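Only one protein chain is missing from this complex, and each of the others stays in its spot.
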Amino acid sequence: MDYQKIINQIAQEVSVKESKGKVASYIPELSCVPSDKLGMHLYCINSGHYQFGDSAERFSIQSISKVFALTMAMLAPAEDLFKRVDVEPSGDPFNSLIQLEYEKGIPRNPFINAGALVVSDLLISHLENPKEEFLEFVRAIAHTKSIGINDAVYQSEKRHSDRNASLVHLMKSFGNIENDVDEVLDFYIYQCAVEMSCKELAMAFMIYANGGALLNTDSQIIAPSKIKRINAIMQTCGFYDEAGEFSFRVGLPGKSGVGGGIAAIHPGQYAVTVWSPPLNAKGNSELGMLCLENLTTLTGLSIF
Amino acid sequence: MDYQKIINQIAQEVSVKESKGKVASYIPELSCVPSDKLGMHLYCINSGHYQFGDSAERFSIQSISKVFALTMAMLAPAEDLFKRVDVEPSGDPFNSLIQLEYEKGIPRNPFINAGALVVSDLLISHLENPKEEFLEFVRAIAHTKSIGINDAVYQSEKRHSDRNASLVHLMKSFGNIENDVDEVLDFYIYQCAVEMSCKELAMAFMIYANGGALLNTDSQIIAPSKIKRINAIMQTCGFYDEAGEFSFRVGLPGKSGVGGGIAAIHPGQYAVTVWSPPLNAKGNSELGMLCLENLTTLTGLSIF
Amino acid sequence: MDYQKIINQIAQEVSVKESKGKVASYIPELSCVPSDKLGMHLYCINSGHYQFGDSAERFSIQSISKVFALTMAMLAPAEDLFKRVDVEPSGDPFNSLIQLEYEKGIPRNPFINAGALVVSDLLISHLENPKEEFLEFVRAIAHTKSIGINDAVYQSEKRHSDRNASLVHLMKSFGNIENDVDEVLDFYIYQCAVEMSCKELAMAFMIYANGGALLNTDSQIIAPSKIKRINAIMQTCGFYDEAGEFSFRVGLPGKSGVGGGIAAIHPGQYAVTVWSPPLNAKGNSELGMLCLENLTTLTGLSIF
Partner (left out) sequence: MDYQKIINQIAQEVSVKESKGKVASYIPELSCVPSDKLGMHLYCINSGHYQFGDSAERFSIQSISKVFALTMAMLAPAEDLFKRVDVEPSGDPFNSLIQLEYEKGIPRNPFINAGALVVSDLLISHLENPKEEFLEFVRAIAHTKSIGINDAVYQSEKRHSDRNASLVHLMKSFGNIENDVDEVLDFYIYQCAVEMSCKELAMAFMIYANGGALLNTDSQIIAPSKIKRINAIMQTCGFYDEAGEFSFRVGLPGKSGVGGGIAAIHPGQYAVTVWSPPLNAKGNSELGMLCLENLTTLTGLSIF
């Protein structure tokens, strides 16, 4: 398949589209990002790298970090992980307290905020230096030592974390948080503030396309059976309450972030990432979804 | 792969399990089915048929019929189909009015009762003889002319349809039902009362594994792009509020029914069906899910 | 107290107000009523009748009829009445299915539609000729034999009853409806279609102000202890999800209808009724509420 031609065609089509979406503003620092940024990076197991646009520029990965945190939690000896967080789609906006209260403090899945906060709590209990180890893990799977956090975003989100604080206190009242509320929040916000480029994200996501192993090495980061489960959760829960729409239009497991990034994979084939800050009404990158829909349409390949 | 050996192994393991589930009782006639029935049928694109147990005995397919009805609706020139029914997982039990009221009469997806009732309404508007044409469609894709309905189940469900009547009236009050309430209910209940064996269901589901074409013929029933979308909806919405769990444990698109049947497919590989009447708390066949989990574990293959 | 002066003052103040409300339109026939109709009738135990405006013109009493139906149900030997319907405020719009589903088919109180439908079902089980006996009861307490129904409203509402049909079917699925769904709906719609003037309504409501007895006679219609309970339910549940606001601003037990009528009482003092068709966002007569607020402010009397 001529991936370069397909990528070029997507670039051409999408570049002229004007997004009706809005750049995320609930974290003030995020709203400063230019809305016309647009990049895409495709990393194929068999044929390497293809990209266009701002694919080498770093952005705030935000909720995409939840996939890395879940992966680390599945590596930890945390037998109670899936007792403390379910694996069902939420059918509700991404930070709803309603469902959490109704279901006694057990989040629907690890990719809504509540679930990721439980995962953060669990990692704090298991890791010596949670922040450092998280960053090291991401750097390792992305093969890039310079990855770090955006301190302005980190500080900005810390000042606007009442909604997440409400979630953590609620779950603690149900006995589903072990550590100090502020520590859990701080670690969670730190993860969201990690900055990566489309290329770096695609390299990191290759482990989900490649059965848990680093490509072209002998290094098995995590068991294939666990990767399948993470991919299954991405498929059903990776896009807030638009998971069905994404599955319907794109047909790949993936995860979006309010920074405008989306990372997705085709098991055994490729990892692919896009970045365009304006979000649709459900909180996912509008042009990003369009790029990925075009990709599976033009390649004729989806997992279905 | 030695599928016969794998099927035998599943038969051995599951046959000794005792289900803690309960046979569906809300339709009295369904509760008469012996709870120890157990059958499985695997139909591979490359290597044909494998089965064990009661795989040739017909049972009430119930909600599995929703897949066939959706397929027919996607064949009809029904441009408004996905305006009248969404494609998102419900995150709620299978016949919830709560979500339907909150979302102004637009069902979350075509595989919950409300969604299937809208699909039925739409088919009534488009077909000359809805019941006959539905049956003919199922017979055609299953290559079996003798398929029909169980009249006792049909009559029994007609007498216990207040819940579904409530759904149809509510949607009609929102303007999302075009035809007479009783006619919509009658057609819907008729579809649920269709009886098929595991083998017949597996043959019918082959079109979803085989890109929309009847296997070993030139007959393309429905376009591959539409089959992908149906498979995507099965993946995210096929198991009521256990869709995530099924995706997590089994990793295949599929659909369950309260008669104890489950049909699933691996695109490009196989269609597989199981039947065991006792249902778990979420309304899915308990041993059926175990059979399918074993299948993807033993073959090492899932779509993820 | 110079009630005539107070009534004149209210007439003067309210007559110049322009309502921002909207005449009910969900029953087409109701929307034909001129929006500038305005009447008020005060009937004092000690000093008789005071009125202004269109107080002698009949209008559709709609949900005010629920008070009469509840009164008849409390007269019937219906021991299970308050097992089948609760007495708590709903905190939700007047015809919500959400709460009804969550609470297993037991309506929150007899003054929301669901509750009144259960009351209707119960009356059908206990009365020989429900419609005739209902009308006779209303005529008797209003001392007016000519009271009847508006047939155009009755027919119009019958053609737009899907929402209520949905409620009855849902409750029947929970076992909380004994009779035929259509019969329950028909009787309920019949009650709503009764037409009365402000004066007739005030005379009928005198039994609630006068401890259950017809004024100036020896005729005790219903025990004082039961009247107290009906008044308590009017206080907490008489105004859909604006019951608190009405209690806060007016401070009297009462009941509103979407025809623009409100009937209220001050125990031991008076019955008072108003009519003005435009409704506020919560479904209560906007100018009607203003009239009653002025009444308790100008008299300096409320039950609090």
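Here the chain labels run A, B and C in written order, and each chain numbers its own residues starting at 1.
Everything below uses one rule, namely that a residue touches a chain if its C-beta (ideal position, glycine included) is under 8 Å from a C-beta of that chain, and two chains touch if they have at least 3 such contacts.
These figures come from a predicted structure and were not determined experimentally.
Shown chains touched by the hidden one, complex as a whole: A, C.
For the options C:Ser19, C:Ser60, C:Gln99 or C:Ser197, the residue in contact with the chain missing from this view is C:Gln99. Of C:Asn113, C:Asn210, C:Gln235 or C:Ser276, it is C:Gln235 that touches the chain left out of the display. If you put the hidden chain back, the residue from A:Ile7, A:Val153, A:Leu167 or A:Ile303 that touches it is A:Leu167. The omitted chain makes contact with just one of the residues C:Ser19, C:Ser65, C:Ser90 or C:Ser173: C:Ser90. Residues of chain C that touch the chain left out of view are 86-92, 99, 108-109, 225, 227-229, 231-233, 235-237, 241-245, 247-248, 251, 253, 267, 297, 302-304.
The chain not displayed touches chain A at residues 96-98, 101-102, 162-163, 165-167, 169-170, 172-173, 181.
Just so it is clear, only the chains that are shown with their structure count from here on.
Viewed as a network of touching protein chains, the structure reduces to a simple linear path. When chain B is laid over chain C using CA atoms, the rotation angle comes to 180 degrees (nearest 5). Measuring from the averaged C-alpha position of chain A to that of chain B gives a distance of 32 Å.
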